[in-house]
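As you look at this complex, bear in mind that one protein chain is not there, while each of the others sits in place.
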Amino acid sequence: MRYAILLMGAPYSDQASHSALRFARALLARGHRLETVFFYHDGVYNAARLAAPPQDEPHLVDGWAALHAEHGVTLQVCIAAALRRGLLDEREASRHGKSGHSVEAPFELTGLGQLVDVGLSCDRLVTFGP
Amino acid sequence: MRYAILLMGAPYSDQASHSALRFARALLARGHRLETVFFYHDGVYNAARLAAPPQDEPHLVDGWAALHAEHGVTLQVCIAAALRRGLLDEREASRHGKSGHSVEAPFELTGLGQLVDVGLSCDRLVTFGP
Amino acid sequence: MSNAEMPDGDLLVILRHGPHGTSWLREGLDAALVGAAFGRRVALLFMGEGVLALLDGQGAGALGQKGTSPTLEMLEMYDIETLYVEGPAMARYGIAQQDLLLAPVALEDTVIAELVERHALILTF
Amino acid sequence: MSNAEMPDGDLLVILRHGPHGTSWLREGLDAALVGAAFGRRVALLFMGEGVLALLDGQGAGALGQKGTSPTLEMLEMYDIETLYVEGPAMARYGIAQQDLLLAPVALEDTVIAELVERHALILTF
Amino acid sequence: MKLHIVNRAPDAGRAVEQALSAMAAEDRLLLIEDGVQGALPSLVDEFASIEGRLYALHEDLEARGLMNRHDERVEVVDVEGFVTLTEQAERTLSWY
Partner (left out) sequence: MKLHIVNRAPDAGRAVEQALSAMAAEDRLLLIEDGVQGALPSLVDEFASIEGRLYALHEDLEARGLMNRHDERVEVVDVEGFVTLTEQAERTLSWY
């Protein structure tokens, strides 16, 4: 089956990101395809490239990137939710006249329309709220 | 009187940051002194230097910086809560081998001990939770 | 309301938060507007605390934060005209139909399950 | 428990969340440990859902997230020995004293206000 | 006297119950943000035990269209009044 995940919780603040990542691993192990993880609301904070959690805690940002590298899962971040919260890739940073960036590949900033599309085109959308 | 504020809500996700900033302005207008705003839990996201909210919405990061510039309020961000969440100043970024930074002056990364100190030394500590 | 009166649709957005206190209501409405702009048939259900989103007389926040009332007024322009509100929640908050913006259809709990059944995608905010 | 038995202290940390689901419990405990490390007299009150923090037999999260049990075991080392738990919350969750780590004193609602009164700084998590 | 501040909606958790259980006889309670929903006549009975010591923030009532819908037993204060309440209280506690 083709799955998508909607994640709306901040990493390290509540368990949603852990649950979503574990669920993603389990559905892939079961032979399903995970098309997209869509990050919305505080879920966009999962794309913070500078995250530096203690070494004895899971590194969630890297966890998502590994999912992309190993299984081609697209990591789509709602651009409107991200800009407000200070999560900009190089293109948006330059467009807003700021130096530096806080989001990088494989995370991609994208419109909310992608969420509706992916939700309607995949067989299953599973939401992890905060 | 000498006040301190503890802020634990993310900007743009809930009203806590708006409430805290408005309360800060009101107590200063009344002639009190605001020593410190301490950012903990998701409140640390208020220090995200790249925040780019829509132009018709209040810019909270700039709002805090203005409070510092006009009234000398120190803006202290819990370092442990911030590192996990990808909020690093230049020093921490270099210490963690990362290029770029997401926090800058007047926000300062500091230990949680400061919260207890300021809470016990000021006349009033007012907490704004998410 | 009987089954026959409830149209099938693509997207049902369930709004469970009031205005101003959190960004849930705004972000849920944004999802609905985007869905409609992309040509999907969208319905809204205001549930629990979400019924307060419909109260007339709302304003901007004290620091000038935009509220969600202006967005509600845009729903019709986006062809989002299928609006439901949870009846028991109206009673809980002491709100009557004449207190509400727009003209949502009040539903009992038992009908909400049917409404959910009739949409391909449900997003809860 | 009478007034005379409750010592005055510098910092009362009120913990109202269970383990694992959110970071509130860990962040509240961190504040308590830091206060104690700086020489403050610290007391903890486990309130509401927070009583679940004290349950024995907890483990790590499924992705290897650290729980808070190891932190609780460090409290004594930091000289945090004044532990209270909300009695009515224990009843609500069906928890008895023998289910609990450490040995917190169970308080009734009416005594919580007195406890609050006797501390210079109160932080709620 | 202490000031308790509740910013959560009555239906969003146990903040109100916990605040009430920690209040001493002379303490005051201020509703802000979504907490002002508690000032609605249909919900205000929850605060019967602290009548005369219940406040709600004007700006937050107004933004939500609740300014003329709140129960008359709730004293409405603006943000300056909020500051005054914190001056008068030795300490504040926030329940969220």
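All chains are identified by letter, namely A, B, C, D and E, in their written order; residue positions are counted from 1 within each chain.
FYI, contacts are C-beta pairs under 8 Å (C-beta built on N, C-alpha and C of every residue); 3 or more make two chains touch, one makes a residue touch a chain.
A quick note: this is a predicted structure, and the numbers were derived from the prediction, not measured.
**Q** Can you list the shown chains that the omitted chain is in contact with?
**A** Hidden chain contacts in the full assembly come out as A, C, D, E.
**Q** Which parts of chain A face the unshown chain closely enough to count as touching?
**A** The missing chain touches chain A at positions 1, 3, 8, 14-16, 19, 22-23, 26-27, 29-30, 32, 124-130.
**Q** Contacts of chain D with the missing chain: which residues?
**A** Residues 18-22, 48-49, 52, 55-62, 65, 67, 91-94, 99 of chain D touch the chain that is not shown.
**Q** Considering the whole complex, not just the chains shown, which residues of chain C touch the missing one?
**A** The missing chain touches chain C at positions 14, 16, 47-49, 86, 109, 112-114, 116-117, 120-122, 124.
Assume only the chains that are shown with their structure count from here on.
**Q** Give me the chains shared as neighbours by chain C and chain E.
**A** B
**Q** Can you give the shortest number of steps from chain C to chain D, where adjacent chains in the path must touch?
**A** 2
**Q** Go through the assembly and pull out the chains touching chain B as well as chain D.
**A** A, E
**Q** Please indicate the chain closest to the centre of the assembly, with centres calculated from CA atoms only.
**A** B
**Q** How many angstrom lie between the CA centroids of chain A and chain D, rounded to a whole number?
**A** Chain A and chain D have C-alpha centres separated by 34 Å.
**Q** Going by the touch rule set out above, which residues of chain A reach two or more other chains?
**A** Residues 12-13, 41, 57 of chain A touch two or more partner chains.
**Q** In chain C, which residues are in touch with two or more of the other chains?
**A** 20-23, 61-62, 65
**Q** Give the pairs of chains that touch; include all such pairs.
**A** Chain-chain contacts present: A-B, A-C, A-D, B-C, B-D, B-E, C-E, D-E.
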